[in-house]
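A protein chain is absent from this complex, but the other protein chains hold their places.
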Amino acid sequence: MSVLTNASNPGEGLLRVRRSTHSPVYTLVGSLVLVVLLTVAPWIVPAEWSAVLQNFFILVTMATMWNLLAGYAGMISIGQQAFVGLGAYATLFFALKGVNPFYTIPLAAITCLVIAYPVTFLLFRLRGGYFAVATWVVASTAGIIIVNQAYLGGGTGKLLPGMPNLAPRSLQHLIYLATWAVALAVVTATYFLLRSRLGLVLASIRDNEVSARSSGTKVTSARRLVFLIAAAGTGAAGAVLALSQTYLQTGNEFNLQWAAEMLFVSMIGGLGTIEGPILGCIIFFALQQSLAQQGAWYLIIFGTIAVAVAIWQPRGLWGAFRDRFHVELLPVGHWVGDRKSEMKVRRPWFARLVPRGRKKPLT
Amino acid sequence: MIWLNVVIQGVLVGGFYALFACGLSLMFGVMRVINLAHGDMAVVAAYVAVFLTPHAHIPEVWAFLVVAPLFGLVGYVVQRTLIQKSIDRDPFTTLLVTFGLSVIIENLLLEIYSSNGQIVNVGELITKSWHPQTIIYISYVSLAVLAAAVVVLALLQLFLSKSGTGRLIRAVADDHEAAQLSGTNYQHIFGIAAAIAFATVALAGISYGMMTEFAPTSGGVNLLFAFETVVIGGIGSLWGTLVGGIALGVAQQFGAHINPEYQVLAGNILFLVVLAVRPQGLFGKKTALS
Partner (left out) sequence: MSDTWLEVQDLTVHHGQLRAVDGVSFQVARGEVLTMVGANGAGKSTLLRTIAGLHHQTSGTISFKGVNVTKLAPQRRVRMGISLVPEGRRLFPSLTLEENLQVGAHRATKGSFTIERVYELFEWMPQRRRQRAWQFSGGEQQAIAIGRALVANPQVLMLDELSLGLAPIVVERIYALIPEIVAQGVGILLVEQDVTLGVGVANRVHCLLEGKTSLVGTPGELSALQIERAYFGAEMSSPSHHHEDHP
């Protein structure tokens, strides 16, 4: 775009390109403090809180992966619960074979990755809404197949065997740490992934797929890789879900509700940012805790907020905050210019999908 | 002979699937919107028929006469407000918003009416059926629904191909900007298409309620079937939708015959096979493919 060149003052053409609007030291120190606090949390806070935190971590994991898929790679899926379920039941499967349940977490992630691979060849024939519903068909199919395996519990469910013989409180702490470790690993991995070459590739596909393809970018491979990573991450979430529930009731892990939660949380927090899903989860749990007695109302209210945010503030709450105050806690984009003439090169990726001829201005 | 019954049951339920799916197909064909709340709208119509029309002293079996036009009106309003705003943003938003609506509707129904199964009261008609052979049994209600589906599809096809408004709908579906340049208020036409879609989905929902028990979560599973119908039959073809519905119905009945647990699975497998082998569907013209 011609705005980047300053033809009238050729000597001033040099612009700075930075990764972050503030010194990374703040992020680093802040993160370390947070990590330490959350690690020792079970020993400090009451038991109910650590249970809530556990569920929080599980949702953060799922939402971060969903957001990677949808917000960064442009694939909306309402079938990720397939991998929640597959991850959970993979854990059960390996535990039944005698593996320590905690060690099944990476195994479950790998299982999901392996299953996801052939599925992509089918799914990638579709786009947009058809892709989305097809993912749901896949989840439904996976659910039906698994739930009918007598070995894995059939109609009645099964207890997860092989849990270490510890005092209940210590076992809870261990499960908490496992859940926390998975969430931390997934968020950190996503952060570094998006700052890597793959992140750049995804950004180029987002901005203009045709250009990306014609300049040699392997678009489909990149998408496939992201889908596999999301499957693995979601599978890990399913695994720790199984660990925290201990008794696997048929089908709960394949519930569409997980898709709804991942989606709402990311929409409200902000698609296409790492902080967004985390913020969304915080709001979600705050809401859930305050409305705990009201049955399904929290989901209704949350859904309404999500719909409203999608229509009126499509960048989500974090996106709006970031654009207003130019703050990024976990920066993965690029900023061009100096502090005064801040020209943000990155637009929300879906802005390019707006068809020509819209009445509203294009920025 | 028992396989003949399986096929017949498949055809009967297939008619219902086609009725269910034509609204979905219309909204996608005209506006490129996949309404993920489509299934739930049908369930709402069934609930309205059971709980609200009796207040107007209308027997439930005739509820559709009132509910269908009402839903048409609601569809127009929802399209011109919520959905149009989402479309103006981008396809992503539309998907997210309709999914959000779906979850909201399901949970609202759950809160208001609980998860108990309901049924639309058609009096004695529910028990009547035709037994040409001992094994084969054709329920009058299902037959009526199949007939209704064929009639609705035929009327819709006629409307689209012969009437002025139908022509405008087809034009807007092809290129809504060019339609604007010809003096058409395309948002209004979108509204009409949505109205038709909602009206047919209301008919489908009430039919469903007549045939089986329904509950707040019934919408989800039926959306899946409607979607599979559209993809199997082919996007952009109304008669393809009928054939797709029947194909899905027959596949499901075969699966159910082998093992009741496999009913939905059989349909899913047919869907995945069509996707793998002939992604544009049996009669597909336009494609939603990469």
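Chains here go by letter, A and B, matching the order in which they are written, and residues are numbered from 1 within each.
By definition in this document, a residue touches a chain if its C-beta (ideal position, glycine included) is under 8 Å from a C-beta of that chain, and two chains touch if they have at least 3 such contacts.
Predicted model only: the values in this text are computed from it and were never measured.
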Worksheet, complete the sentence: Missing-chain contact among B:Thr81, B:Ser114, B:Gln133 or B:Ser182 belongs to B:Ser182
Worksheet item: Of B:Leu168, B:Val231 or B:Ala256, which sits in contact with the chain we cannot see?
Response: B:Leu168
Worksheet item: When the complex is taken as a whole, what residues of chain B touch the one chain not shown?
Response: 164, 167-168, 170-171, 173-175, 177-186
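Here is the rule we use: only the chains that are shown with their structure count from here on.
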Response to the item:
Counting only contacts in the complex, chain A reaches chain B at residues 70, 76, 78, 122, 124-130, 132-134, 136-138, 140-141, 144-145, 148, 256, 260, 263-264, 267, 271, 295-297, 299-300, 303-304, 306-307, 310-311, 314, 350-351, 353-358, 360
Practice prompt. Please give the residue numbers of chain B that touch chain A in the complex, ascending.
Written response: 28, 33-34, 36, 82, 85-86, 88-97, 99-101, 103-104, 107-108, 110-111, 177, 220, 223-224, 227-228, 231, 261-262, 264-265, 268-269, 271-272, 275-276, 279, 288-290
